[in-house]
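Okay, structure first, notes after.
Missing here is one protein chain; the remaining ones are kept as they sit in the complex.
By letter and in written order, the chains are A and B; residue numbering begins at 1 in each of them.
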Amino acid sequence: MNEAAVATHVEQTATGYDSRKLFMWIFLASECMFFGSLIATYLLYRGRSLDPPYPGNGFSYNIPYTSVSSFVLLMSSLTMVLALSAIQRGDHRALRVWLLATAFLGCTFIGGQAFEFTDFVSKGVTLKQNLFGTTFFVLTGFHGAHVTVGVLMLLSLFALSMRGKLPQSSSLNVELVGLYWHFVDVVWIVIFTLIYLVKL
Amino acid sequence: MATIARPMPGLAPRPSIGSRIWGVMTTVDHKVIGLLYLTTSMFFFLVGGVEALAIRSQLAKPNQHLYSAETYNALFTMHGTTMIFLVVMPMGVAFFNFIVPLQIGARDVAFPRLNALSYWLYLFGAIVINTGWFVGAAPDDGWFGYANLTTLAYSTGHNQDFWFAGLQILGVASLIGALNFAVTILNLRAPGMRLMRMPVFVWMTLVTSALLILALPVITVALIELLFDRQFATNFFNVTKGGDPVLWQHLFWLFGHPEVYIMILPAMGIVSEILPTFSRKPLFGYPVVVFSGVAIGFMSWGVWAHHMFTTGLGATANSAFAVSTMLIAVPTGVKIFNWVFTIWGGDVRLKTPFYFAIGFVAMFIIGGLSGVTHALVPSDAEQHQTYYIVAHFHYVLFGGAIFGLFGGIYYWFPKMTGRLLSEKIGLTHFWLMMIGFNMTFGPFHMLGLDGMPRRIYTYPTDRGWGFWNMVATIGAFTIALSILVFLINVFRSLRKEPDAGPDPWDARTLEWSIPSPPPEYNFATIPVVQARDPLWHQKLLRRYRAPRAESIAEQQVEEEPGHIHMPSPSYYPLITALGLPIMMYALIWQNDNKGLWGLFVAGALVLLLGAYGWATEPT
Partner (left out) sequence: MEHPVVTQTRFPRLVRRVEPHHAPGQLEYVRIAVILAVLTALEVIVYYPGWPKVPKLVLFVALAATKFAIVAAFFMHLKFDGKLLAIVFSTGLALAGVAFMVAIVTIHAMN
């Protein structure tokens, strides 16, 4: 194979990392503080609601339901990494399939959240009702918003690929969206554990 | 990408006003953006200064009623908010922008369009937060917006909504900027510029960026929780539902304490550049100064509750935070010694930047000492909410940060504009400001210990506070006079022909090896760095080892750079930035008019379309 005929673009940075990748990781560190603040607010106010319903008083989580939801999001991380693997191999069809799969699983998760929210509201847990409603909905709502932004990015990548504008040399773009996506998944792991599973 | 061949002198057409304005609106050049930050922050310095003069006029004599108490509340709220978020922080960023790429031997920052976005968001955030003045609802609950005073129950107008909205935009601007600078410093250093060869100013920029990146999300969440309480009736700070106002304080000060180091570290970096240059001696103990800066960054996370000693934290928490607060004075003190030892034994050139740097050191020592007295819980209980605290933070933020930033202006003005500022006028500015500053804030120590509370609109005659308040007011107007002198200096200098040359101070760092003002591409060839203070190293090498070798500066001038690819201008940062204030205005008024959700969606669309255009435009 004539290597000279293929242009390998070599970038030089002082650390050896692509600037966009470094940027994304530092941004994720910042997001740890963002979700940390929201989770801390929830944990602080746990058990301090003056009015019911809240877990332990007229309300309990549906753990089997939420664990299915968590499973869906976990699997979406798998499809995400398979998408990245695909573009790194130059397999554009597989890339598109896995991107769509990830977006689909993400939407399933959001749909599950939406259903859970309406269920909670029907049981009297609203944003305004008490500390539980306030802290739960704001925390999980912002997480859901992050998932939604992720889905939009996944679909944008899909559209770019369909139009032939996502070549193998641009695999970093998929990797960056992937890092964001995995992070959102990892935040859910923390939320599922601390908010749903751990009882006071 | 725009390809630049160096233009032949005299052949480039003069830009028209229209093309100049368009040029600014689409710029992605870190030097232009740096100047935008500098001029905008200087403008808001005047705005904040006028607010201060209004406060000082009201307090000059007892029992005055120059205007209403509500207006007074708005004045001190906006004075603090303006000075912190619209002046000190952005002025630091102005120098990060202009100087850091030059000092590390780079052509621009890592993400030039994001850099432009940061500036536009700063400008729009500043406009949103000041909108309140124009609708009779300026923020008036203090610059730290304590809940639940700021919840709807106790703050019924839209005042605090402007505060929240503006701050949220400013927070995004700063976060993006900090990410940009962190990546730039880590990734774009010239060959040979190891971390321990970087100028101290670059190190301080890195630490400041790290603090911003980790602290801003916390205030973002605090502001979101407050917004939700005000707009959507949630219960974060609603005591009747079990909410706890102390949560606001913890979140705010978890951000707020790193924030004060975010404000001071850049000025410390500037002083660490000025003192060696004008002492003709390398910085004493460079590794120690760097490690102290990093240590301050780390430790700044462990002291926040010292702002809350009177909230009833309990003996354990009080003691723990008192000890950590006393400890953080150590790396700060270490730096002071290093600066003093830098000057000691040096061949000192008494120029204006040097005066401001010395002024910083002296005033910061005073402010630091009063700060240490706050670390002791019993004495803080006495000082809290009095003018003694006001004295402390003005000594460190004005005597410290502002003096340091003015030092930076005098030091780097020749590099930015090609002209030197007048020494005579500069020294007049310095002494007037020094005298005025101490006249204003020195008495605050006495007033505070004599019991004068903060944020009071007026005070009775029989307290005996009248004399020092009058002195302080005269001092404040003296400061104003000094700023006028400064502005005269700037305008006179700008009208001169360029006379500075690349290196008027015989300085140490890479920015002085290129023309003043620098060409768009900064360096014709990326320099190879062999030591700390690379320019001095080069000059000494030439003098003692290779007299006929080309200096770094000469390389820049003589070589044909060929074609250098610089990032193209773009209007997408401006368009994307516009989306946020539109969304914020909609949020502020949506409780009065639900139709505004349409405006919110429109703003989001502007944001999304701007981002889409940005992502897909050819680079």
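Heads up, the rule we're going with is that contacts are C-beta pairs under 8 Å (C-beta built on N, C-alpha and C of every residue); 3 or more make two chains touch, one makes a residue touch a chain.
Every value quoted in this text rests on a predicted model; they were computed, and no experiment measured them.
Undergrad: Among B:Asp244, B:Glu259 or B:Glu273, single out the residue that touches the unshown chain.
TA: B:Asp244
Undergrad: Return the single residue from A:Gln88, A:Thr108 or A:Thr126 that touches the missing chain.
TA: Answer from the full complex: A:Gln88 touches the omitted chain.
Undergrad: With the missing chain put back, which residues of chain A would touch it? List them for me.
TA: Here the touching residues of chain A are 1, 6, 8-18, 21-22, 25-26, 28-33, 35-37, 39-40, 43-44, 63-64, 67, 70-71, 74-75, 77-78, 80-82, 85, 88, 90, 167-169, 171-172, 175, 178-179, 182-183, 185-186, 189-190, 192-194, 197-199.
Undergrad: Applying the definition given at the start, please give the residues of chain B touching the unseen chain.
TA: 186, 189, 191, 194, 210, 213-214, 244, 246-247, 250-251, 254, 301, 305, 311-314, 316-317
Here is the rule we go by: only the chains that are shown with their structure count from here on.
Undergrad: Where the centres are mean C-alpha positions, what is the separation of chain A from chain B, in Å?
TA: Using C-alpha averages as centres, the distance is 34 Å.
Undergrad: Along chain B, where are the residues that touch chain A in the complex?
TA: Per the touch definition, chain B meets chain A at residues 110-111, 175, 179-180, 182-183, 186-189, 193, 213-218, 220-222, 224-225, 228, 232-236, 240-244, 247, 251, 612, 615.
Undergrad: Under the stated contact criterion, what part of chain A meets chain B in this complex?
TA: Contact set of chain A toward chain B: 13-15, 17, 19, 22-23, 26-27, 29-31, 33-34, 36-38, 41, 44-45, 48-51, 127-128, 130-131, 133-135, 138, 142, 156.
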